[in-house]
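Note that this complex is displayed minus one protein chain, with the remaining chains in position.
Then we have chain A:
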Amino acid sequence: MSQGPFSVYYNKVEGLLHIKPAEFQWRPKVQNSAPTVVIPFARLKGQQRNKNPAKPQLKVKATINSAEADWLFHFASEADRTIIEGVIRPYVGGSGPSTPVGTPTGAGASAQPHARASPRPQPSGAAAAEVTLRRATLKKHPELEKKFEMLVVGKLITEEDFWNQRKHLLEAQRLETQQQKGLASASFASPKLGEDVKINAAWIRSTLAQHPAVRKAYEEKVERLRELSRNDFWGLYTKSGYFFRSLGENGTKGNDLIDKYVNEEDDDFQIHPKRARIDTRDRLVDLDTTAEDHLETGNKPDITMEAGKVKPSLALLRRFNRHSEMVVKAGSQHAATPITADRADLSYLKQTEIPDLQKPGNSEVLPLSISDPTRYFQAQANVSTATLIPTEEDAASFRDHIQIWNPKLAEMSMDKPSSARILKSLNEASKKRKRDKRLNQEYRLPDGKEPVLQLHALVTELQRRFWVAATDASGQRKAECHKILKELEKHVEKVRADNSQRILPVRERCFTRATDSMKIRVTGWMLMRVRRKPDNATGTQGKGGSYQIWPDLENFEDGYG
């Protein structure tokens, strides 16, 4: 991805702009000069360009050391600027032209999915999307961002390696960004008598969804014939007889803008509007089939059970249904497809399945498979194989022992002081455990922990990388190993130098406040490992020898405790 250099002026100084994998640098055009401006892509916040193509300029905004700053670059040519812009663009979020508000008609036609305005032209499809994703992930996890800065920006490991370990985060982020945001459901337009109507996009959308006749009128008058402008239409609508009637005010005269579009099909006051015929996708909710299964019998229901008796309500119920339908369908991409016989069968099967009666399936948990269990337990117990596996001789001697064993239970007794001692020690142990537990709960790292924890995170990451590289059978990653080693050593040096100034005091404070603080312990042994392991590892690497992975706590106690 390295590009350039481009000839660019910054602060009226001629210089060169280099694009590196994770950042871009500007250095003055003087021999062997160091870059004076380094902006990591991850820190970019925005960019602006001027309009005059003769003097192409680009202002880049970024947050460095948690403060926002900007840099104005003067380009020699328009083409250069376009390239740089293209490079920066994917990293800059939220500063594009604002997404235009969907036109009311689109919203009304609820079957049409709302195509989201595509973000902005991407330099190269998948890669650019990946970059955006990574950037968003970093933004979401500040601690990860710090790590990223140290490891990737600090060029200790490549960006790919960094992300390979964190695919799950990217996946989570991807799912989150893919989640579509629908319309707000509370946008139900329900004007009241005597209240002023506030017309906005949501109101229009809801009105068009609620009143099919208004939609018909709107489509014809505004969209097809263009007789009225949008504003005129809505102005007239709020003075129409239809509008007043929908508010429940009968007999009021208003204009007849909508009236001729109201017909039998969508007369909300009818019990069975003609339009109401659906081919349901799910036959199990199709109430029509039952209603029409046999000819009507019986007396008509009493007046309370006769639907549609409260006439104004009927229209209201339908308006709610249509509004809700509009909101539901606005987000869905799936066109309504009638269910076929096979799919109907599937849905019946699904509906008649009794989950309780499923045989308990295989658990998703995989059993731990250890190829050589003796070695595993040996490593755990730190006991040699020879002593663990009983031989025939052992068995024979045990047999002999048992045979000649003559227990004299009557003579066996425990003297009082020793039993009291045991009891006391047990009591103390349990008290100590309780106390320690309480202390641990209350324990907080003292101030000044930041650098320790950061260092810890960095070293852990480096170590992990190191062991991945060191155990690579092909041996091709030797160079990488050495690089990481060098880096680690550098940090160890730093730790040593820091020990007296920063880390030791922190550690001291920790230990005075908590004798058994696991966190500090871990930090401590990490530092130990940093010091000890690499020599060991480089020595044995390639011979296929095993490494002691677990910390040597005894040494730790010796050295630091």
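Please note the rule applied: contacts are C-beta pairs under 8 Å (C-beta built on N, C-alpha and C of every residue); 3 or more make two chains touch, one makes a residue touch a chain; residues count from 1.
Throughout what follows, contacts and distances are computed from a predicted model.
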Among "Actin-related protein 2/3 complex subunit 5", "Dynactin subunit 6", "Sorting nexin-1" or "DNA 5'-3' helicase", the UniProt name of the subunit that does not appear here: "DNA 5'-3' helicase"
Residue in contact with the excluded chain [from A:S33, A:N200, A:N231 or A:S313]: A:S313
Candidate in contact with the missing chain, chosen from A:P142, A:G194, A:G298 or A:P373: A:G298
Touching the absent chain when the full complex is considered, from A:A62, A:V327 or A:V452: A:V327
Absent-chain interface as seen on chain A, which is shown: 182, 185-188, 190, 271-273, 276-278, 280-295, 297-300, 302-310, 312-314, 316-318, 320-321, 323-325, 327-329, 331-332, 341, 344-345, 348-349, 351-352, 354-360
